[in-house]
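One protein chain omitted, others in place.
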Amino acid sequence: MRLELGYVPISDIQLGEKSLVDGTTLFVNAEEVKALILKDERIASVQVDVARPGESVRITPVKDVIEPRVKVEGPGGIFPGVMAPVDTVGSGRTHVLKGAAVVTTGKIVGFQEGILDMSGVGAEYTPFSKTCNLVLVIDPKEDVKPHEHEHAVREAGLKTAVYLGELARHVTPETVEVFETMSLLEGQQKYPDLPRVGYVQMLQSQGLLHDTYVYGVDAKRILPTIMSPTEVMDGAIISGNCVSACDKNPTYVHQNNPIVHDLFARHGKDLNFAAMIITNENVYLADKIRSSDWTAKLCEFLSLDGVIISEEGFGNPDTDLMMNCRKITDKGIKTVVITDEYAGQDGASQSLADAHVSADALVTGGNANQVVTLPPMDRVIGTDAYVGIIAGGWDQNKHADGSIDVELQAITGATSEVGFAHLSAR
Amino acid sequence: MRVLTNNPLTKQKLANWQGGTVAYHDVPLIGILTSARDQIHLGYRLCTHPLSGSVKPNETPYKSIALSDAPEKALCTDSLMLIEHSIAVCQHLAANPRPVTDGMLKDFQLVDYTLILSALEGTSDWHPGIDPFSDASHPADTTHLSPSC
Amino acid sequence: MSKKRVVHYINQFFAQIGGEEMAHVQPEYREGPVGPGLAFNASFGEHAEIVGTVICGDSYFNENMEEAKAELIEMIDAAKPDLFIAGPAFNAGRYGVACGAIAEAVQQQLNIPVLTGMYEENPGADMYKTNVYIISTRNSAVGMRDAVKKMSALALKMLRDDTIGSSIEEGYIPQGIRVNLFEKERGSKRAVDMLLKKLKGEPFTTEYPMPDFDRVDPRPAVKDISKAKIALVTSGGIVPLGNPDHIESSSATKYGKYDLLGVDDLTQATYATAHGGYDPSYANADADRVLALDTLREFEAAGKIGSLYRYFFSTVGNGTSVKSAKAFAEDFSKELIKENVQAVILTST
Partner (left out) sequence: MVHMCTIVPISMTVGANRIVPTVAIPFPLGNPELSGEEEKTLRRGLVERALRALATEVDGQTVFEN
């Protein structure tokens, strides 16, 4: 499969009369966006706002972050099975509004989390302080249940991203990057001397507010399967995950999966990026055993020499990570795992809920329990009424000057377990 | 299967469940874990992960765990390691006194219940005898959506 | 701004008093820098200076640790330092222990920042790394320049009251505490780089080592068990009723030593478990289910074993750190060896 990503750089978002890309400015007609979202009968109201890098703005509670893209050539559309008909994506050409993102916010459950500061200390920890964000503050009608509410907000974000992505359809990209994967046989013939490397991505799949969708299918219902890594660039995987702000993968991170990109960067030079395998992180232990068996089996069938395994979430998935690592290692395949840590506020406790000696090459996204003090912001988009009760926040965490103490786990994307951020720990 | 829980919603929703039994204990979350541990020590097997969910055990007060119906002769080492690790994790997370409102408690109950439900539903001996979302429609999946929306 | 005051500890060798033959020398105080102190002073520049040096022989320190520490602390205190540096000791074992011990004592008693430096395999490193910052050095004085550079950088940071970064940034031996840092490369790139090294068989460094345990060679068999003196040890928390030593139900920080003289059976009325990691009702009803004292008394009477050692040792193995457990065992093993105990039965729950 061959996919061209055409990057249309965006350095500012302005609300305006007509939605269009002008130079590197993305103009958005807020009324059109609202009308699009309000088609959903479950939604009572929506506000459209803009947050730019460096501004004294806090967005919270953040639900999802999505990058606007449009399919200009090749089969399927962005977010297949959800926003577009089911069709295999990942080939042809896709345009990307690089530097822009849609951020959804809205209280779905009472303990929701996700802080995104556009400046100050918090901005150093979240990758989305560097994007121009179109923020949607969404309120549901009164009788809408949490799972319906989550669904409505998830779709509102995707719809908006598709709407914005469409604006890039006829814009000439500033740069084009090409990603090409080959069939196993072709790859082996072309790179007979390079190690065959695979990427195993574990997807959050535990239940309400903890779900991920693959071509529209709930990931807890899948068996591990093989994907072309370019499929994720067209939105084949989307996030329905609202909990654990620091280490969940927003849809944006799936679209820009950094492991996929960094493996492609070495593809054909130091390694042969042979395949991507997705698996899940179910609550039921028999599912874990089955999924890790299948993952290891697929790695073996693909004759992989090395595998990177990424995790998503806290606690339960540590067990999947160790099972995958142990079983893949047992097949004689070299592994590197990526996780993050919950070592307590003092960093002195055991970091993971599970451990195995085979995980001897581990990359960490840092200790999510570390406390940081976030300065007050001039403006809050969404509501900070919950900052005291979100994960990692606690009672009386607000100081007299308006600054707040939170654990890193409250900050969107701070301890990414796909290695999207630079934080680590020793 | 036997579900150990301190979540009143799990108890209520699974009252007519035909695929197993529910043991409700009005204890803190850690009490459910230690109770599960004591049973694992006697040969019961864990069926679900004790740290299900990304809501941390120092945030939610609720936990539902499924165990096997009958003890086995040999102790299940995997279950043992899991429960011991989980208890250790639970104990070192900061005890944050949190303002818990009724609405939040309801949300915590719902999330814990849906986590255990997602495990039970996936099993081959899932005999509902219940409507899991009797006062709400089933969580919509996204596959039916038309591309125009 | 005036220069910050630093006191430096070195041994007889680095003070150029002499080698092993002079290791007995007692603590002395000299004004200003001595030996490696000159290099530290150069490195501190305008910010700090070594105002005095305390010197002690390695043998004297290790053989008279409490007295040596007391004498040295008095000298150090008199110099009114803002910071204390010991070493670097490189791979010199007794010097390393001395550096760690005196640094720890100064930190506790004088309440000023302290640091030392040594090779990671120096026994002093393992003993003191969790309590004091120990800069990781090479295994010999060839690494002096590099050690001084890293140690003075950390020292100046401490004097400025700056946040101390992670072990990899500052160069100290990891303290078993996880400290966050920002890496130059993002996590995914680091993972790809690590995998490529692993694939090529090149050395790589994990960012989080899995817990590991020491290996020991098996002891030879006991030749005649019917003549052997055997001791009972348990991690199952069996203690006299009332838990006189208050051993914690989890993460134990101590062990207990209990007299078995005249005890032939552990009963509900006399013994119980302090362990919080399992349902205690079975052990509380009959602690022999954990410690098997009744059986060993029978065997002793029947001549199947020589004798049972008079005391048993007990702790709670529930979340107790490997470090603590190891320290307990090292401690009571000295007594067991001294008392000619030939074998130990360790029971765990």
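Order of writing sets the labels: A, B and C. Residues in every chain begin at 1.
Everything below uses one rule, namely that a residue touches a chain if its C-beta (ideal position, glycine included) is under 8 Å from a C-beta of that chain, and two chains touch if they have at least 3 such contacts.
Note that this is a predicted model, so its numbers are computed, not measured.
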| item | value |
| --- | --- |
| Neighbouring displayed chains - absent chain, whole complex | B, C |
| Contact residue for the chain not shown (choose from C:Tyr29, C:Phe204 or C:Tyr282) | C:Tyr282 |
| Touching residues (missing chain, whole complex) on subunit C | 213-225, 228, 230, 236, 278-283, 285-286, 288-292, 294-296, 298-299, 304-305, 322, 343-349 |
| Chain not shown, touching residues in subunit B | 38, 41-43, 75, 77, 80 |
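One rule holds for everything that comes next: only the chains that are shown with their structure count from here on.
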| item | value |
| --- | --- |
| Interchain centroid distance [CA atoms averaged], subunit A/subunit C, Å | 43 |
| Geometric centre distance via CA averages, subunit C-subunit B, whole Å | 41 |
| Where subunit C touches two or more other chains, by residue | none |
| Where subunit B touches two or more other chains at once, by residue number | 88 |
| Subunit B residues touching subunit A - in the complex, by the definition given at the top | 46-49, 51-57, 59-60, 66, 78, 81-82, 85-86, 88-89, 92-94, 96-101, 103-104, 106-108, 110-111, 114-120, 122-123, 133, 136-137, 139-143, 145, 147, 149 |
| Residues of subunit A defined as touching subunit B within the complex | 39-40, 77, 81-86, 109-111, 145-148, 151, 155, 159, 204, 206-210, 213, 216-218, 220-221, 241, 243-244, 248, 282-288, 313-316, 318-319, 342-345, 349-350, 353-355, 369, 388-389, 391, 393-395, 407, 409 |
| Of subunit C, residues touching subunit A in the complex | 166-168, 174, 176-192, 194-196, 198-199, 204, 206-212 |
